[in-house]
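What you see is the complex with one protein chain gone and the rest in place.
Here is chain A:
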Amino acid sequence: MSGSGTRPAVDPNDRVTIGISFGNSNSSIAHVVDDKAEVIANEDGDRQIPTILSYVDGDEYYGQQAKNFLVRNPTNTIAYFRDFVGKEFKSIDPTHNHASAHPQEAGETVSFTVQDKVAAEGEEEQPAPSVLTVSEVATRYLRRLVGAASEYLGKKVTSAVITVPTNFGDKQRAALTAAAAAADLEVLQFISEPVAAVLAYDARPEAKLADKIQVVADLGGTRSDVAVVASRGGMYTVLATAHDYEFTGVALDKVLIDHFAKEFLKKNPKAKDPRETPRSLAKLRLEAEVTKRALSRGTNAAFSVESLSDGIDYATTINRLRYETLARAVFEGINRLVESVVKKAGLDVLDVDEVVLVGGTAHTPRIAANLGFLFPKTTRILAPSTDVAAINPSELQARGAALQASLICDYDPEDIEQSTHAAVTTVPHVANAIGIVSPGASGEDVFVPIIPTDTAVPARRTVQLSVPAGGDVLVKVVEGNTHIKVTKPEPAAKEKDESKAAKVEDADDDADDDDDDSDFSDDDEEEEEEKREKVWKIGSTLAEAAVRGVQKDGKVEVSITVGADLTVLVTAREVGGKSAVRGSVPSA
């Protein structure tokens, strides 16, 4: 939380809160009804509102309407400006603004020059074009979003939680807070995008609280952000992040643009390359995006542009397989990106319990399928094409923001400030798991994790273990850690000369091999030959406790609490029994 001075003061009781996912390409707004987050559709009925403003004849357009003006009115249309907020001109990437209003240097910030006013009645001369700083643009855009939400809710929206990328700096946050304040909006909190998505999943009523490692792949229009999040009892710690500006939705559009342009030229050899005229290119780009979306839903999609180049209409179709062949490089890049983040977090793909796909590009079925091959079968891939229970990836962040907004809407700004202060958020995380030892099926000791690695302390977990035989039992509290056990493939398989190849690469290669299904079945066979598994290794013993006189087929409840100073408090008792064995192990 920063820039507290610029925040308009709103009484917590009078707050009307929404969650805003303020994206570079698209934004969404959501609110909470009856503990359920719902994304709000704007006046045009869009839940994904393009982050674009356009000025035509003195009128302001935003969202999809503004986006359509990219063809006819590109110079007065401002797009892809979110990442410029709070940044200096020298540190911005203006690539995507080539086909719209160009960013310019304006002191310590970035500005756009647009004709947002029209000559007054009777006046001949047009007023001079306005120079709008990026903060002003953000203010105007947020004002439109808040207006749409207020109209939908029937109440003036006063406050919001806004999602920002994990690499959004303090200066950018301050600038965005100021921009929001200028739009008469109180920013309750900025929350990072991956965590907002995770929260949207965890807040579902059917969700069970569990300790898991999640990979959040936020695949947007102009950037892909991947984060590894340790979700421990509903508390989230980001372990590693990566940001990529190559393997994105725009790159997929580019693939389609090139494909269709070439096809067009093949059909009309004398026509001018539509990629060479800005207007034709803008038409291509808009239609390519529509086609891309259609391909995420169906296996075939039409592509048709009127008067694409030299007045020639162009209409054709494309199937999904063709598209996936064309876009293979991008899909591969996304896989590599995800894999690199897992490695960066010091984890293995086997450690990952869930992959949450976020963002518009995450609708692409092939990306979800590829990630499915990258991770073991036990890993859930939360994407619409792989999991029916998945939430629309485009809506996750706004929902998460709305949920957070509803949680903290009763808080005073000082309360929020204090609760999000580094003194509260920065806590030690245990490096080794803490658990107990159980005799496994084959007699060797098995580690039962109770508090997993990377859990923030203080933490408390309780487990129940069975005692089939009854009598006196030993509760041995130990530290544990995992390592990846690679079982060498059978010599017969070795002749394929893949002894080194891990399953991951296998899956990867085959996933990108877009031939036919027979390849995938081969892959399955190979997988059985290669075996990598996660094994727990028992580390140093912390304490031992005895629970005496347990009934036959009874149960013992073991509760382990790790204090902020890493003191381990162990409580063990028979379920239903009265007395408990307690002990505290000071940290070493």
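Operating definition for what follows: a residue touches a chain if its C-beta (ideal position, glycine included) is under 8 Å from a C-beta of that chain, and two chains touch if they have at least 3 such contacts; residues count from 1.
By our rule, contacts and distances are computed from a predicted model.
Asker: Given that one chain of this complex has been left out, which of "J domain-containing protein", "Vacuolar ATPase assembly protein VMA22", "GPI transamidase component PIG-S" or "Ubiquitin-fold modifier-conjugating enzyme 1" is its protein name according to UniProt?
Answerer: Not shown, but named in UniProt as "J domain-containing protein".
Asker: For the chain that's not shown, point to the residue among A:Ala329, A:Leu474 or A:Val535 touching it.
Answerer: Hidden-chain contact among the options goes to A:Leu474.
Asker: Pick out which of A:Ala41, A:Leu321, A:Leu407 or A:Ile484 touches the chain that's been left out of the picture.
Answerer: Checking each option in A:Ala41, A:Leu321, A:Leu407 or A:Ile484, the one touching the absent chain turns out to be A:Leu407.
Asker: Among A:Val255, A:Ile318, A:Ala390 or A:Val556, which residue is in contact with the omitted chain in the full complex?
Answerer: Counting the whole complex, the residue in contact with the absent chain is A:Val556.
Asker: Which residue among A:Ala101, A:Leu199, A:Leu308 or A:Ile334 touches the omitted chain?
Answerer: A:Leu199
Asker: At which residues does chain A meet the chain that is not included here?
Answerer: 189, 191-192, 195-196, 199, 202-203, 209, 229, 233-239, 400, 403-404, 407-408, 418-420, 422-432, 434, 436-440, 445-446, 448, 454, 456-458, 460-469, 471-476, 479, 540-548, 555-557, 559, 561-562, 565-566, 568, 570, 581-583, 585-588
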